[in-house]
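Note that one protein chain of the assembly has been removed; the remaining protein chains are unaltered in position.
So, chain A:
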Amino acid sequence: MIRFLLYRLALLVPTFIGVSIVAFAFIRMLPGDPILLLAGERGMTEERYQQLQHLYGFDQSIFVQYFNYVADLLSGDFGTSIVTKRPVLEEFFTLFPATLELSLCAIIVATAIGIPAGVFAAVKRGSWLDQSIMGVALVGYSMPIFWWGLLLIIFFSGMLQWTPVSGRISLIYFFPQVTGFMLIDSLLSGQKGAFTSAASHLILPTIVLATIPLAVIARQTRSAMLEVLGEDYVRTARSKGLPPMRVIGLHALRNALIPVVTTIGLQVGVLLAGAILTETIFSWPGIGKWMVDSVGKRDYSVVQGGLLLIAAIIMIVNLLVDVLYGLINPRIRR
């Protein structure tokens, strides 16, 4: 197991270097010059342009720029945003807890509903229940997030007024951030109603963000379950006279979970991508919106740093999934 872990860890190094090159090159390949965008219609003189090129280090060769960038990274410096003039790392860690909180809620909801739904659909294969679950999953999977989010806001917040429109907590509550997780901070604040407010603000964005992963998990669980349910050992378990719940829950599901866990791990990327749109609709102050804005403004250091940090998170989650996979399936460990 340790060898397996070390191998996986060693793989992270080249991946990380690769990502740093891609992140660095990607934003520079897009047409558009951050300095010209900064000046806008006003424009600037050639002399001033050269001054600013020098100020940001863009007058150096691309290799020198990359070398400086990596050297800074190694000393923990992710650079400074060209637009806001604030350190990238500081901006990232201010905004990241909001994305993490939303993503965690979404993945919990997606798993908690998706797995049982998939199991039901598999067990009742071909029934109307199976067909409706899979039908809904297909619709969920194809749902354009932006449209779905606005629809929920108009219906639940606008017409029924059950949920707040956007934001993380009602503006009447005001307390300093301790953990950055609004649910926890609202409890710590001790203000009456703060937790309920934070929770109610999470409902719609969680539904929107969980929709696609939920559909994927349900479909994956169903097909994995169908495969496993047809295996000999399941038939043996059944013929031994074990109660159906035990056969499904213990024998079948445990094995069916292996591909499902991988799927859940892969959903982290989907979640972060979905967070971009979800955060925009719900004015959720996370890293998704931050990244989109920076690409628009060609804020090189933010795009580079942000991509790298997000990639690091995805890599770590994938590593955890691999480890978990090894725990569930001993064959992988060798």
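Here is the rule we use: a contact is a pair of C-beta atoms (placed from the backbone, for glycine too) under 8 Å apart; a residue touches a chain by one contact, two chains touch by 3 or more; residues count from 1.
Criterion: contacts and distances are computed from a predicted model.
Colleague: For the chain omitted from this view, which of "Tryptophan synthase beta chain", "Sarcosine oxidase subunit delta", "ABC transporter substrate-binding protein" or "Phenylacetate-CoA oxygenase subunit PaaC" is its UniProt protein name?
Modeller: Record says "ABC transporter substrate-binding protein".
Colleague: If the hidden chain were put back, which of A:Val19, A:Leu52, A:Val216 or A:Val261 would touch it?
Modeller: Reading the full complex, the residue touching the unseen chain is A:Leu52.
Colleague: Considering the complete complex, identify which of A:Thr111, A:Gln267, A:Thr280 or A:Asn318 is in touch with the unshown chain.
Modeller: Within the whole complex, the residue contacting the unshown chain is A:Thr280.
Colleague: Hey, which of A:Ser61, A:Ser75, A:Ser142 or A:Gln161 is the one touching the hidden chain?
Modeller: Final answer for the missing-chain contact: A:Gln161.
Colleague: Which parts of chain A face the unshown chain closely enough to count as touching?
Modeller: Spelled out for chain A, the touching residues are 30-34, 36-45, 48, 51-52, 55-56, 80, 82-86, 91, 94-95, 98, 150, 153-154, 157-158, 161, 164-168, 171-172, 174-178, 188-191, 280-283, 285-286, 289-290, 298.
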